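Here the complex is missing a single protein chain, while all its other protein chains stay put.
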Amino acid sequence: MTDQSILDEIKTLKEQSFTTKRVVSPALEEILYDILPVLDHGFIRVIDYMGDDASVVQAARVSYGKGTKKISEDAGLINYLMRHRHTTPFEMCEIKFHIKLPIFIARQWIRHRTANVNEYSARYSILDKEFYIPTVENMAGQLSSNRQGRGDALPVEQAQELMRILREDSERVYAHYQASLNLNEQGEILDPEKSGLARELARMNLSLNYYTQWYWKIDLQNLMHFLSLRADSHAQYEIRSYAEIMLDILAKWLPLTHAAFMNYRIGGMSLSSKGVDIVKRLMKGEQVTQETSGLSAGEWREMMKNFM
Amino acid sequence: MTDQSILDEIKTLKEQSFTTKRVVSPALEEILYDILPVLDHGFIRVIDYMGDDASVVQAARVSYGKGTKKISEDAGLINYLMRHRHTTPFEMCEIKFHIKLPIFIARQWIRHRTANVNEYSARYSILDKEFYIPTVENMAGQLSSNRQGRGDALPVEQAQELMRILREDSERVYAHYQASLNLNEQGEILDPEKSGLARELARMNLSLNYYTQWYWKIDLQNLMHFLSLRADSHAQYEIRSYAEIMLDILAKWLPLTHAAFMNYRIGGMSLSSKGVDIVKRLMKGEQVTQETSGLSAGEWREMMKNFM
Amino acid sequence: MTDQSILDEIKTLKEQSFTTKRVVSPALEEILYDILPVLDHGFIRVIDYMGDDASVVQAARVSYGKGTKKISEDAGLINYLMRHRHTTPFEMCEIKFHIKLPIFIARQWIRHRTANVNEYSARYSILDKEFYIPTVENMAGQLSSNRQGRGDALPVEQAQELMRILREDSERVYAHYQASLNLNEQGEILDPEKSGLARELARMNLSLNYYTQWYWKIDLQNLMHFLSLRADSHAQYEIRSYAEIMLDILAKWLPLTHAAFMNYRIGGMSLSSKGVDIVKRLMKGEQVTQETSGLSAGEWREMMKNFM
Partner (left out) sequence: MTDQSILDEIKTLKEQSFTTKRVVSPALEEILYDILPVLDHGFIRVIDYMGDDASVVQAARVSYGKGTKKISEDAGLINYLMRHRHTTPFEMCEIKFHIKLPIFIARQWIRHRTANVNEYSARYSILDKEFYIPTVENMAGQLSSNRQGRGDALPVEQAQELMRILREDSERVYAHYQASLNLNEQGEILDPEKSGLARELARMNLSLNYYTQWYWKIDLQNLMHFLSLRADSHAQYEIRSYAEIMLDILAKWLPLTHAAFMNYRIGGMSLSSKGVDIVKRLMKGEQVTQETSGLSAGEWREMMKNFM
């Protein structure tokens, strides 16, 4: 399928217009089916959705009609539900995405189990020649003080050399993938006398930066849980890039829920029992140091980072 | 809230009309928000939905546009997916119900865990005086040959006597429920000097035939699993009454999926390894009896019941 | 089955002793199979378990042997995992309970979906005559300032009158339950010429304070989530009574995980984005009042309650 035929298909979908008695999110309708680019070849597309802010209220109230009459009441109840971690009303909205992402990110992503997924199958079909190469500024060094984190960008020359190798390797394994399938570069059969290697085997030579794609459907509560972990500064840059686009989508879809989520989750933090004690002492006007806090040096450092 | 105000709210919802780029099921739109009665006071209402038959195909193909171009291709693929138990494409459609049902049925229902639920809370709110009394013909005797099943209807006189007792007890516990809440029959405060018993405690005197209600949202795959168990002849009559209405809803919503489901699930059966051997022998023209079948008497009886 | 025969069965189980290469929790073995009483007729019994504190570490490290060599390292890693909400290592331990509880509490309990449940079936079997009556001091009034909460105990006389009614109603519906099943008080057939009402129908006249029982199996992560909600002061007293026993069980089973859980979850709290700002200002020595806090009066009151 050529790129143009894809764009034509999307255009057709965007031009369709139906009438419905269901609730509608006008701002989300605007971007429905659009390709929202992420990284060098990835994207997020919103394919379908169910519910709006009032649906959360309606479910919390188990009401016959809409939840409440006024937007201010809806906002108040949504804030209350978010603050007190009443999760089930937020499960009443649902959204479906079409996502293209590198395989190593897909492997992180899929650990979120409470979603529905249909992935493009490389047992049936042939993967496209599309692989992820970070930009120079994203070629980060290992952060030695933390075995997981990503440190500063590598020197440009070193970064470019590593990118060149990554690109060459990616090109080479795709050429070998095609050859093992008995295909030439144009995807045509190479030797009609021969059989190609089974697709389910040939794929194993591709590297983890190759792109895959899937349909991913999730309810609002689990989407927010995903975003609270993946839009976080500790998340890997590549998956965070997807999460940030999704935060924008959330703002369009459910403005009241998005505002409550930003206040209580994304910008919030958890205090331990010892942390609560420290704040109590602070509120009484006491001075507290690490030594007098009851926290370990590491816990104190983490807490201070949040309060500075 | 009076009954009329509920009907007015529903009327308002049914009269609203929005435009959407999302796929739409015209037959389901027709009955959206309607009260579909079940048993003496129960109902099912469809509140929202996501997807149509083409969405199943689209997800199975991970395609950019609709799944296929022709309805006959869609039907073929849906049949294939159903036959081979490819379940994930069916997870891509979602439906949300508002349901009113007796508590003892709600307890069976909730055992299906892969759904989202918001139930009317008797900790916060006061339950209405609505309880289930079976019709005379549904006052069935215990089936002695099977410890679970329901046998023939009881003699009319015995049934009516038991119904009378059930009704009286239901009336009495509601009167005591109101009194313990310090309310009179009209729901007004009885004695302004007194405090009523906490709602979360008062409710425990109500009986299991009292009605509760909830919002229940589920994906198509899990809905079909629910229906395959609860629309079955072994399911309790009361829950089956709900399941049968849902089968009608499914037929309106997704006609191709409904047809495949009726053929491969509802009307189908499972054969054990020994059962497969028996059919093989039959196909070769052999006579097979219980003695020569390798099945126990009970297994043979069950198998024959399905094939007679 | 008489009470004595139950006690004999439990004694037999407790006397059995096997050798195993699996990890063992000696303190939990001590109370295995025991009836730990809750409320007037309820109980919790631990039937089986899998894993210990080291299993959490082992899974987090994906190690071949045990996780680490020293208990202090295990404690440090478990604290780290709990603080940073790394949930999957805690899913690697599992526990199985046999629980007897009033039906209205079972209905709250079952909303936790990520557990395995087998409930005693009143479609097959006849329920025992056991129902919950609160103690006088637990007959609490409705808290008017909060539609959900439970306030102070009712005056003794009012409480006793309501308890008498509850007891009488419970006795009466059980007598009618037995009669509808064509049984006398001893559970013998009343009239051999008659058929009783099907059990699946007869049960609907029982009230929500009747006891049911089930096997309930859950992983450690989801158990802690359950306990963080149900051992909380906002939980209904009756379910909290079960949760508190379970906290004791957790302390015996996994002392390091229990300590981390008590510090970071049970005794901890969440701060919103605005709450973080307030603490920042406090740490700089500023005075903060509700007016200058950016919080609504309700939010401020909730926050102050936690810090006083």
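As written, the chains take the letters A, B and C, and residue 1 is the first residue of each chain.
Criterion: contacts are C-beta pairs under 8 Å (C-beta built on N, C-alpha and C of every residue); 3 or more make two chains touch, one makes a residue touch a chain.
Just so it is clear, the structure is predicted and the values come from calculations on it, not from any experiment.
Taking the complete complex into account, C:116 is the one of C:72, C:116, C:135 or C:184 that touches the chain left out.
Across A:6, A:35, A:140 or A:283, the residue that sits in touch with the chain not pictured is A:140. The set of chain B residues touching the chain not shown comprises 83, 85, 88, 111, 262-264, 266-276, 279-280, 282-283, 299, 302, 306-308. Counting the whole complex, the residues of chain C in touch with the unshown chain are 1, 6, 9-10, 12-14, 16-24, 29, 32-33, 47-51, 55, 58-60, 62, 64-66, 88-89, 91-92, 94, 96, 98, 116-121, 213-215, 217, 219. For chain A, the residues touching the chain absent from view are 102-104, 106-107, 110-111, 113-114, 117, 121, 123-125, 132, 134, 138-144, 147-152, 154, 158, 162, 165-166, 169-170, 172-173, 176, 179-181, 194-201, 203-209, 236.
The criterion applied here is as follows: only the chains that are shown with their structure count from here on.
Residue numbering at the chain A/chain B interface overlaps substantially, since over half of the positions present are found in both copies.
Averaging C-alpha coordinates per chain and comparing to chain C, the farthest chain turns out to be A. A separation of 35 Å divides the Cα centre of chain A from that of chain B. In this assembly, the C-alpha centroid of chain B lies 29 Å from the C-alpha centroid of chain C.
Annotation for chain A: residues 88 touch two or more other chains.
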